[in-house]
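Removed: one protein chain of the complex. Kept in place: all other protein chains.
Each chain gets a letter, A and B, in the order it is written, and its residues are counted from 1.
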Amino acid sequence: MAFVKNAWYVAGWSGEFEHQLHRVKILDEDLVVYRTSTGEVAALKDRCPHKLLPLSKGRLIDDRIECGYHGTTFGADGRCTRIPGQPRIPPTACVRAFPIHERHGIVWVWMGDADKVDTSTVFDLPQISDPAWDGHQGDALHIKSSYINVAENLVDPAHVTYVHPTTLGSASHANVPVEYETKGDPILAYRWIRNAPPIPFFAQFDMFEGNVDRWQYFYLHLPSTAVVDFGSADADPDSTEDRRHEGVRMFSLHFLTPVSANYTIDRWMHIRNTRVGDEEFARALDESFRAAFAEDKDILEAVQVEEEKPPTGSRIQLSIDQACIAYRARIAKLAEAEQL
Amino acid sequence: MAFVKNAWYVAGWSGEFEHQLHRVKILDEDLVVYRTSTGEVAALKDRCPHKLLPLSKGRLIDDRIECGYHGTTFGADGRCTRIPGQPRIPPTACVRAFPIHERHGIVWVWMGDADKVDTSTVFDLPQISDPAWDGHQGDALHIKSSYINVAENLVDPAHVTYVHPTTLGSASHANVPVEYETKGDPILAYRWIRNAPPIPFFAQFDMFEGNVDRWQYFYLHLPSTAVVDFGSADADPDSTEDRRHEGVRMFSLHFLTPVSANYTIDRWMHIRNTRVGDEEFARALDESFRAAFAEDKDILEAVQVEEEKPPTGSRIQLSIDQACIAYRARIAKLAEAEQL
Partner (left out) sequence: MAFVKNAWYVAGWSGEFEHQLHRVKILDEDLVVYRTSTGEVAALKDRCPHKLLPLSKGRLIDDRIECGYHGTTFGADGRCTRIPGQPRIPPTACVRAFPIHERHGIVWVWMGDADKVDTSTVFDLPQISDPAWDGHQGDALHIKSSYINVAENLVDPAHVTYVHPTTLGSASHANVPVEYETKGDPILAYRWIRNAPPIPFFAQFDMFEGNVDRWQYFYLHLPSTAVVDFGSADADPDSTEDRRHEGVRMFSLHFLTPVSANYTIDRWMHIRNTRVGDEEFARALDESFRAAFAEDKDILEAVQVEEEKPPTGSRIQLSIDQACIAYRARIAKLAEAEQL
């Protein structure tokens, strides 16, 4: 499946970039990324147009990159500023520069046409900067699977029962139907499990005395950012969707970077409305997330291996696939529109 | 070279299969194999038709496999018995089931058309169950070479002198001509070496006082099972082919599983008419076989590497190639007939 180019993708957490050269691969394209002396992040195509040496193998001199082979030098805007031994700089001596936008500790890069850049579409979520909520950055999980497979998994409540039986799910809700809203952006899949024991993830912290009402809301923002809103509240026949904030509520955020056709980095973090400021609790939660996401990785990598084999036999679609089918169709449509 | 599909292939020794899920690859096809609670072996295509996750990554629940991604469940016959959250099971929800036949401690699987299954063609050899003979299971030798190359080596007495000079062969018989019977199944290549010292393989056990008459009969059953009948008797000008059982006689059996175009598993064992019940002797023999077959593996893997390079220069055929040429031609014909 083709990539959607006109979109913001995550280059890394803000903390990953210093005043030195980093190579970052996104949509099969190598970028050299660095923070300038004024604190802004710059991203250039990581390839000198002379002998093709990656610029990331050169030296950062002030805010310019000097190629490590013959000293050809480029500014943060991609324009060549010096060719040693040659006074004239040809106008073709430049490398592509990529627009960057940094928000909430995340560095986003625009991979598409320069004239379509729109910073208003950079992902945002009000709770990230709400003092009533607390958050914690997790890991950069490397998954040898397409971002399509990884994203589908993040708009799919039904897998939780079988992939995460000892962490995020429990067998008791295998047959609870899932609801879908597939027209908007984000695409949404969700379900409520009423009056059931807490899942192991919460049970370990002794947060509830009896049964709970639980919810899972999987929001998938195109092309590849997911927000999983899940939580529990003491079982109550009168509770409704809009009272989720009264319970223990968490968002697990997943910023997917499509590295290549079959390799994805999932940078994940959580935010929560509970035990705000409790760093130890945050770390313990992340330990549980880490264990659960390793279970996803295992499944997703095995699926990728199968997908790359010659197709044999017919495939089936299930009623739980509604959000996934909509997601694939919309990605395909966006990618196709870019080819026109 | 194409595979012959309408045939029985070895999935493994009986002892390899318990009440748990094993992945087995045969003819480039992944199977999930398990023993049911009634002791029979079942084999299904190892791929869920929903998201393609290998079923071997799921759970065995009673005698059914529950997919590890969304819980879709299949019986030993390949039919879907449950889709969580969805009452209706579509008729296309099934995976291919492969016929299995177990005999003499070996699990055979039919890889071809279901309507051509014929258990009368499963390999048999009366001596395996004859109390006057004793046997010992060897190893599953993994060889990075096509099954064609491995099988050719097993209908080729002439290689023994050069590949196994310190175990199964000796330089003294390099020029003894080989006889061939290439029309039947098995294909046969054989020779007698008269009045010569015992080979190192037998000499180590002090079995003979003087010179011996030795024989090598290489039987190759289509598509890929070999029986090497070899032995020695005190040298006697009157001994004839039909008196082999009066000497020390052994069958080295090779069950070749074509895993993929360039990867073969050779499960080998021996049976013998000598020192019946002597387990220590059996182990000592297997040590010698193990050393000899490692010599074959080395040669066969080097040949495979060369075959995969672009062809350069002309090739030659020798008079010792008669059985190999017949074997290749007959495999090609069988494979071609299946394409019609």
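In the analysis below, a contact is a pair of C-beta atoms (placed from the backbone, for glycine too) under 8 Å apart; a residue touches a chain by one contact, two chains touch by 3 or more.
Note that the structure is a prediction, hence the values are computed from the model and not measured.
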| item | value |
| --- | --- |
| For chain B, residues in touch with the removed chain | 158-159, 161-163, 174-178, 298-299, 302-303, 306-307, 312-320 |
| Residues belonging to chain A that touch the chain removed from view | 29, 45, 47, 49-54, 57, 66-72, 83-86, 90, 92-93, 95-96 |
